[in-house]
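A single protein chain has been omitted; all remaining protein chains appear in their positions.
And then chain A:
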Amino acid sequence: MHSDTALAPPPIVPARTAGILAVSGLAKSVPAGRQLFSGLDLAVAPGEVVAIVGESGVGKSTLLNILAGLDEADRGEVRIEGAAIGPLDEAGRTRLRRERIGFVFQAFHILPYLTLAQNVALPLALVSADQPRIEARALAMLEAVGLGDRGASYARDLSGGELQRVAIARALVHEPALILADEPTGNLDPETAGRVLDLFAREVRSGDAAAVIVTHSRATAAIADRVLVLTAGGLRPADA
């Protein structure tokens, strides 16, 4: 999935290493003082899908925000493709998200006033004005998720499952190293959720990217290569 084309600015992270995501000794408490988690370690390899489960309020979404550089940890280190994100300023983290991370949300967040092709192309349009190439790639991504003929449609014309497929296409369109998904099937019925998850896992693995999914759903967790439970003491395997 990684393009041969070199990025014009110097890359934020060095060339892909054996582990795409490496987290060590991460700790986070909420402003009221309650410790969410501490001593959290995690490593995710290329082509690997990791599911993180846990009770409500344990800090799953907060962990995801820290991995994306949208929130700060109290302690510990997060490395993406070998580079620590802690020392990066806001602009550096923004660029990291733009170039190396893809997102899938529970509520899809497909912008209603853009066409589906434009929604998918949005991450590319943030870094390039080469509209023909961007649109060609976005349409190809839509084709890959089974919506090749819907590029000119709008969000209101699609079902929930279709919208989440659009969101997956958007998460992968710029060939990110890491895909972060927050309850990606939370708004879908089980049958649709199953199809969407299969698609998600297939696309992640074929692109040699790494994915972290936080979820309540056992069915969602079932597609992952590893399932980890988030507790106040960190992550532990689900079967442990």
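To be clear about the criterion, contacts are C-beta pairs under 8 Å (C-beta built on N, C-alpha and C of every residue); 3 or more make two chains touch, one makes a residue touch a chain; residues count from 1.
Assume contacts and distances are computed from a predicted model.
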item	value
Complex member absent from the view - protein name from UniProt, among "ArsA family ATPase", "Bifunctional protein PyrR", "Sulfatase" or "FtsX-like permease family protein"	"FtsX-like permease family protein"
Identified contact with the non-displayed chain, of A:84, A:111 or A:152	A:111
Contact partner of the left-out chain, one of A:55, A:71 or A:198	A:71
Touching residue (missing chain; options A:19, A:151, A:207 or A:234)	A:207
Chain A residues that touch the omitted chain in the full complex	1, 3-9, 61, 65, 68, 70-71, 90-91, 94-95, 97-99, 103, 105, 107, 109, 111-114, 118, 122-131, 133-134, 136-137, 140-141, 144, 170, 173-175, 203, 206-207
